[in-house]
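What you see is the complex with one protein chain gone and the rest in place.
Right, chain A next:
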Amino acid sequence: MSPVLELRGLTIEAATAGGRHVLADGVDLSLAAGETLGLIGESGSGKTTTVRSVLGLLDRNVAVSAGEVRVLGELIQAPGVQAAGRVRGRHVGMVFQGASSSLDPLMTVRRQLREVARTHLPRLSRAERDARIAGVIARMGFTEVDRVLDSFPHQLSGGMRQRIAIALAVVTEPEVLITDECTSALDVTTQAEVVGLLASLTAASSRGTGMGMVFVTHDLMLAGEICDRIAVMYAGQIVEVGAARELITAPRHPYTRALLAAIPRWDGGEVRAIDGTAPRVTEDWPGCRFAPRCPRAEQICRAGEVPWAPLPGGGRARCHFAAGDGPGAAVPASSARR
């Protein structure tokens, strides 16, 4: 089955006073219908830039310099190609981090939903669109549908606002839903609520509409809970991709391992921060980007482009030692939480 969203060699650069910065470097990702793909990385790793580029929401000085993005097989981003308008809201929905800052403060929820519905579902009658709107609000777990629809954003709580933002993204039943740190600003219980809602949306749609989801987060454990596959991003590059369970129980890239080791653990195990900071990639960077911070880096790591190593579970990692017999395999997988 062809992917609903496909990024091939996507490279994004920012022109700044200090020269050209590579924000995303040759990113390959594909999302199948009904699949949930986690995109993990520290802030500044390029994950947000990568997903925002899909909808053409890059800053003025930032542009795709190589590679392409396809949605449902159609080319929408490439150097000199900007066709995001064809899929925005209709085929690709997006939910952002700041729940309160993704809604127009001067419009009721109903008007904002109607605006989106009118834009994308012009063939439906007004009554049909209103029925669709009431339906999507009910699906978001609201019981007092009319009261919510007639509310202004400031009259709702943060968790409610984020569920409204999700409703706005899915009311058109898009094939792809991108959520960018959409639970990070919420407290823990609300976060669980929203994650549960997202999981139910993709679960329901994998039988029905087949909505795929890209779940961007810095929280590896959270991603492990709702994602089918996870891609780990570091300094603009994907460094490891694999099935969620596999990646968390048997991480192969040293950076993935370091991320897991940096998670505070309930059993009192040692928390290890990663030494150093992620580099800002300004020009051609020979070799592995993680090498300066990697405890197992060797000469070969700094020498040149690191090839992808296929992993036993079907994933791949950008590490010379990922296959398991090198120094990279030294840390046992049991150091992960599960």
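As a working rule, a residue touches a chain if its C-beta (ideal position, glycine included) is under 8 Å from a C-beta of that chain, and two chains touch if they have at least 3 such contacts; residues count from 1.
Definition applied: contacts and distances are computed from a predicted model.
Enquirer: Which of the following names does UniProt give to the chain that is not shown: "Peptide ABC transporter permease", "Transcriptional attenuator, LytR family", "Heme exporter protein C" or "Fe-S-cluster-containing dehydrogenase component"?
Expert: "Peptide ABC transporter permease"
Enquirer: Which residue from A:33, A:116 or A:201 sits in contact with the chain not drawn here?
Expert: A:116
Enquirer: Which of A:93, A:212 or A:315 sits in contact with the chain that's absent?
Expert: With A:93, A:212 or A:315 as choices, the missing chain is touched by A:93.
Enquirer: Given that one chain is not shown, which residue among A:165, A:247 or A:319 touches it?
Expert: Touching the chain that is not displayed is residue A:165.
Enquirer: Tell me which stretches of chain A touch the chain missing from the display.
Expert: 55, 57, 85, 88-90, 93-94, 96, 98, 101-107, 115-116, 119-120, 152, 154-155, 165, 168-169, 172
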